[in-house]
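A single protein chain has been omitted; all remaining protein chains appear in their positions.
Now for subunit A:
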Amino acid sequence: MGASLPPKEANLFKLIVKSYETKQYKKGLKAADAILKKFPEHGETLSMKGLTLNCMDRKSEAYELVRLGLKNDLKSHVCWHVYGLLYRSDREYREAIKCYRNALRIDPDNIEILRDLSLLQAQMRDLTGFVETRQQLLTLKPNHRMNWIGFAVAHHLNSNGAKAVEILEAYEGTLEDDYPPDNERCEHGEMLLYKISLLEECGFLERALEELHKKEPKIVDKLTYKEQEVSLLVKLGRLEEGANLYKALLTMNPDNYRYYEGLQKCFVLYSENGKYSSDEIDQLDALYKSLAEQYTWSSAVKRIPLDFLQGDKFREAAISYIKPLLTKGVPSLFSDLSPLYDHPGKADMLEQLILELEHSIRINGRYPDRTEKEPPSTLLWILFFLAQHYDRRGQYDVALSKIDEAIQHTPTVIDLYSVKSRILKHAGDLVAAASLADEARCMDLADRYINSECVKRMLQADQVALAEKTAVLFTKDGDQHNNLHDMQCMWYELASGESYFRQGDLGRALKKFLAVEKHYADITEDQFDFHSYCLRKMTLRAYVEMLKFQDRLHSHAYFHKAAAGAIRCYLKFYDSPVNSPAEEEDNTSKTPSQKKKMKKQRKAERAKKEAEEKNEESSASGNSKFGKRHIKPVDPDPYGEKLLKTEDPLSEATKYLKLLQKNSPDSLETHLLSFEVNMRKQKILLAFQAVKQLLRLDAENRIHIAACI
């Protein structure tokens, strides 16, 4: 370790390492300084000192020292290792990998370095490298369970599932018969389930089923066992057994839509797009009626037939489904039935149905074919449903009249005000919608959901300051910006960003959009700790799922919105840079000396403003954060001006565009934006490609295309 240090210094060096590991940084520093007094050029001590400094937030010194240490002792794997650690803490993973490789060249069998390298490779999805490293680890330490599992997972990720299964079998071969001990049963069970799911993925279905049955006593998670079994049975075409197993699963949970789907598949009565022939409909109807007799308390069994039934049968089923829910007073009834509005003809039938019920209740106080009187709340919920119904069909006046009547009937129900606010928003009156949402909010100040809805409406109505004040009511310490940002409250940031954009405040809009983008970068970073954790805890199926999720992360809707918003900001900024002080290259109407003077003037103004703000903020933060160890970084650019200062907005825009194109290729917006950006960059070929993609996606929407050309 310590290159030729006398014993006293060698001990001190060990002390530095231990202090670093136990986070006693001051102690480590003192020890390092002690060694350096005698051996000022000792590379490894310099590196360790740098590492300790890095953990104390003195980054620039840290880098200097580490580089110096490395220079002094190029052949030391410790120095390279430390350098790699430094890069890793700064999320520069590619550089870190390079350093680790160098370290390995010097000391090829160092377990620490190999382990760290494998984590980095998993993070960067360097799959071939990952496999190699894992193999080496296994060869070096075959008695360590994690190395076997890690090697198997590496092969699986590298799309070599068969190899992974082999390895797991070999690993099992090394175990004894009475394994696992009681405290490891869950983990062992998880590993077995993972192996079986691997077999299923590779297509060895018979073998998987055999394995499943053989290992049944060792598998702890019985529900997953059943679900896995039924999936294998169905894939193998053993439909009757599958159907029986699905029925058993339904007894456990009769509201699980996937089980019903699976059951339908077993009877070959399942259709992806929901379209069935009338024979099939009859069969399905009979099936669900029999299931309904068995599972009387399940709501799914009554709701699913509404999807495939047609005509009179649909009417019957709908009536019997809706009536009890109206009597009970279920506010979410409309949302539940809302997908039916996309089916042709059903919306009209529902309207007729409900209007009949309404009429009957108004006149008689009871349903058309019943004798008992309905409670007064039923009329309320019917009006509530009708208001949402007319809102959905675009008849806003009728909707408003219905909801107003409902409010008159029972003014204390908060949902009524929320729905009225939504109707107003659809009808275009955003300010009224916001004020109504506020009224709803006041009726229950302890409800955060209503508060958030109110904030959303205010942002849609461009009342940003008011929205912030309202959102603050529920944040910790009342420090709303940091808190909502830390909690990754993306809907809020997106809505604010869009509001600022509408008002023309590009700097702030851009800030918000980029904040969302940063959250996604953080989410990608967060997976780092799980590489070692999941292997240790054996939660392998969940781990692999998570990695797949991370690979698709940027196709998420919020990211799409944020990237689109950012690109639009940059485009607008590029098109009209006169408002911002920085972009003067396009401003040809002024002479160069005038431009320079203006630039200087504005720079001075801005510097003054920034200095003022900094003073304000640092004094404020000084007062409030007194006594805390970590000083929160003062936001140096609250109005986003520095962001607007970018020299080349189009290249920034292209950065986000590339991410969008890779992850959301089926979205019209992606290609529209691509067209806009590329036209401005004069890259006609790329723009043309974008138009082609648009045509592919939506050949009817020629208006867009025409606008482009």
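One rule holds in what follows: a residue touches a chain if its C-beta (ideal position, glycine included) is under 8 Å from a C-beta of that chain, and two chains touch if they have at least 3 such contacts; residues count from 1.
The rule is short, and it goes like this: contacts and distances are computed from a predicted model.
Protein name for the hidden chain, per its UniProt entry and selected from "COQ5 protein", "AP-1 complex subunit gamma", "Tubulin epsilon and delta complex protein 1 isoform X3" or "N-acetyltransferase domain-containing protein": "N-acetyltransferase domain-containing protein".
Among A:75, A:289, A:328 or A:662, the one in contact with the hidden chain is A:328. For the chain left out of this panel, the touching residue among A:261, A:444, A:551 or A:666 is A:444. Residue A:379 is the one among A:12, A:193, A:379 or A:547 that touches the chain not shown.
The chain not shown here is touched by just one of A:40, A:411 or A:504, and that residue is A:411. In the full complex, subunit A touches the omitted chain through residues 328-329, 372-373, 375-377, 379-380, 409-413, 442-446.
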